[in-house]
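Other chains of the complex are left out, but the ones given are in their true place.
Each chain gets a letter, A and B, in the order it is written, and its residues are counted from 1.
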Amino acid sequence: MRHFYSLNEFTSDEIERFLQRALYFKSRPYLNILAQKQFALLFLDPSLRTRCSFEVAVRQLGGGVTTLEGQALWKIETELGTRMDRDKAEHVREAMGVLSRYFDGLGLRAFARGERKQEDLLDETFSAFMESAKIPVFNMESAVYHPCQAMADLLTIRELLESFKGRKITIVWATHPRPLAMAVPNSILLGTTLVGMDVTLAHPPGFELQEGILAMARDFAKRSGGKLRVVSGREEAARDAEVVYAKAWGGLGRYDDPQREAELRLANSHWIVDTSFMDLTRRAYFMHCLPVRRNVVVSDAVIDSKQSVIFRQAENRLHAQKAILEWIYA
Amino acid sequence: MRHFYSLNEFTSDEIERFLQRALYFKSRPYLNILAQKQFALLFLDPSLRTRCSFEVAVRQLGGGVTTLEGQALWKIETELGTRMDRDKAEHVREAMGVLSRYFDGLGLRAFARGERKQEDLLDETFSAFMESAKIPVFNMESAVYHPCQAMADLLTIRELLESFKGRKITIVWATHPRPLAMAVPNSILLGTTLVGMDVTLAHPPGFELQEGILAMARDFAKRSGGKLRVVSGREEAARDAEVVYAKAWGGLGRYDDPQREAELRLANSHWIVDTSFMDLTRRAYFMHCLPVRRNVVVSDAVIDSKQSVIFRQAENRLHAQKAILEWIYA
C-alpha cells in the first residue's frame, strides 16, 4: 500500500513516467482500470476543480466515488490522549479506520489553518489523517503540498515547451486580500527544480517560502542540472521568462504578527501580472492554478490573452490525476 | 453546441417531438444514450425535485453526474473589469471555463435575487454563466424561465386531455408568505399559448407578469390559434376551466416598494384554490409545480382529491428532462 503525498518522493524519471501516462489518458478518457474500486474524497476545505476533476476521473476509469465535505463529518479530534468532552465528537483514528473498511482509496484536502505555525509547516493535520488510514491516501492539497496541481502544471509545461532542461520559468508572488497558504508555490517550485528547469522565484521581502522547501529545491536544482535563483525585483523576475507562474501567498510573519503581515501584503499591490510585466518576458505563457482574483493577481488583458493557458492547466488536472490513481494501484 | 434555455426557441411541432420522446422514455426508463458523458448540476439555489429527477435521469441514461450546491462553489463574480479584492474569489469566466473542460453538459439553477429589477427581468445572472460556458447548458430554473417544468406540465396535460387546441386552462395566482419569482408562471403561460390552448391568466391587480412575456404569449396565441385573456376576478377565472394551474408569485412592485407589495400580497389571501373554486370549473384537474404551501395556495381537500395530478407532473419532470438531454446531443 502506498500514499501519494508529494512530488519530492519521486525521481525525475518517475515524474516523466507519470507525464507519459497522463498524456495517454488524455487521448483515451474512458478506461476501465478502476472497476470494482470505491473512493472517498474528503474535503476539510472548499474545492471546485479538485472535486470535479477527481469525481470525473474516477467515474471515467470505472470506479465509484463518494464526496464528503467538511460539514458531512463529525468534528474531528487529531490529538492522542485527550479527554474528548468538548465539541469534537470523533477521533481521526476511528474516522479513518472506518473509512478504510469501506473504500479502496481516499483523497484528502486539509489547508493550512493559519493558527499554529508548527502545525502548518509540518503538515500535522494532513499527517494525522494519513497515518490513521489503512488504505492509500492521495493529497488533494495539504498545508504544505499540492502535488496534483504541480503534476498537471508540469504536464502543461511539457506540452507547451516540449522539454524541461534549462527552460526558464518565473514563479511570481502576487498580493491578495487574504494570506493564502504556500502549498501551490512550494509544489511548483519543487516540481520545476526536480525536472531541471531554470527557475526564478520572485517575491517582496517578507514573503519567503519556508526554509526546508527552499533547501530541497536548491538540492533538486543541483542534482537535475537546473537553476534556482530568488529575487525581490519584479523586472528582474520577468526578464527572459518563457513561463510566468503567478500565485498569491501570505508571509510566514502572519503567525506572529498578522496585522503587520497584512499591511505588508497589501502595500505590495503593484505585484500584479499585467501587460507591462509580460512585455519584459520572452512572450511567456501565463499560468495560474485558479481560482484567481482578476485585476489583483493578474490583469484582465493578460488572463484573457492567447498566452494564458489556465484552462489547459485545469484540464490537465484530470489527466494527471488519472495517472496518479493508476500509480497507487500499480 | 446548443443550450436549452427556454421553450420560446421552439415551434409547436418541435415541442410535440419533445413530448413524443418523453413518452417513449416513460415507457423505457433505462437506455444507454448518455454513456461516456459526464454532467454537472450547479444549484445556486435550493432544489429537491430538479436535483433528484436530473440525477436519476442521467444515471438511467448511462451518464455520470456531479451535483454542486451553492456552498460548494467559491463566491462568484459575474461583472467584467472589476478589481476582485472583496469577498468574491472566482470569476464566472474561470469557473465555467474550467467546468467546460471536465463535463459534457451543465445544468444551472439561478433564481431571481429580488434586488435589482433589471438583473432579474433580463436574467442577467443565468446569462453570465451560460455565456461563459463552452459546453451545453440546460436551464434548471432561472429568474425568468423554468422550461423543464413547463415541458413536464405540457406532457401531463397531453396525457390527461389528449389534445391541446382550444382546451381550457386557468393559470391562477395565489398568495404566499414570500414574494416568489415568476419563472414558473412565465413558462407555463408561454408553453400553453405556444401549443394553442385557450388560456386564462388570473391575478389581483399588482401581480401583472412582466410585459415582454405577456407580449410573447399574445403573439404565440395568435400564431397557434389559441386564446389568451387576463382577468382579475376569481370566479370568472374558474368558470369552465379543464385545468387549474395554481402558482404564487410576488408583484413587480417589490423592487421599488417591498412593503406595499407584501401588504397587497397578504391582503389577497382569499386567492386560494379551494373546493368552492374548483366547483365552478368543468371538473378541472388541479396542477402545481411544488413545493406548495397547503391551505395557503391550495386547500387540503383539493390537493388530496382525485383531480389533483401533482405527482404525475413531478414524475413527468424525469421523462421530459430525458428528452431534453437527448435533444442537446442530437
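In this section, a residue touches a chain if its C-beta (ideal position, glycine included) is under 8 Å from a C-beta of that chain, and two chains touch if they have at least 3 such contacts.
For clarity, every value in this text was computed on a predicted model and none was experimentally measured.
Participant: Of the identical chains, 2 are shown. What's the total across the complete complex as given in this file?
Facilitator: If we count all chains in the complex, we get 3 identical copies.
Basically, only the chains that are shown with their structure count from here on.
Participant: Taking the mean of the C-alpha atoms as each chain's centre, how many Å separate chain A from chain B?
Facilitator: 41
Participant: Quick check on the complex: what are the chain A residues that touch chain B?
Facilitator: Checking each residue of chain A against chain B gives 29-30, 46-49, 51-53, 55-56, 59-60, 69, 177, 290-296, 300, 304, 310-311, 314-315, 318.
Participant: If you look only at chain B, which of its residues touch chain A in the complex?
Facilitator: 36, 38, 40, 64, 66, 68, 71-74, 77, 80-86, 89-91, 93-95, 97-103
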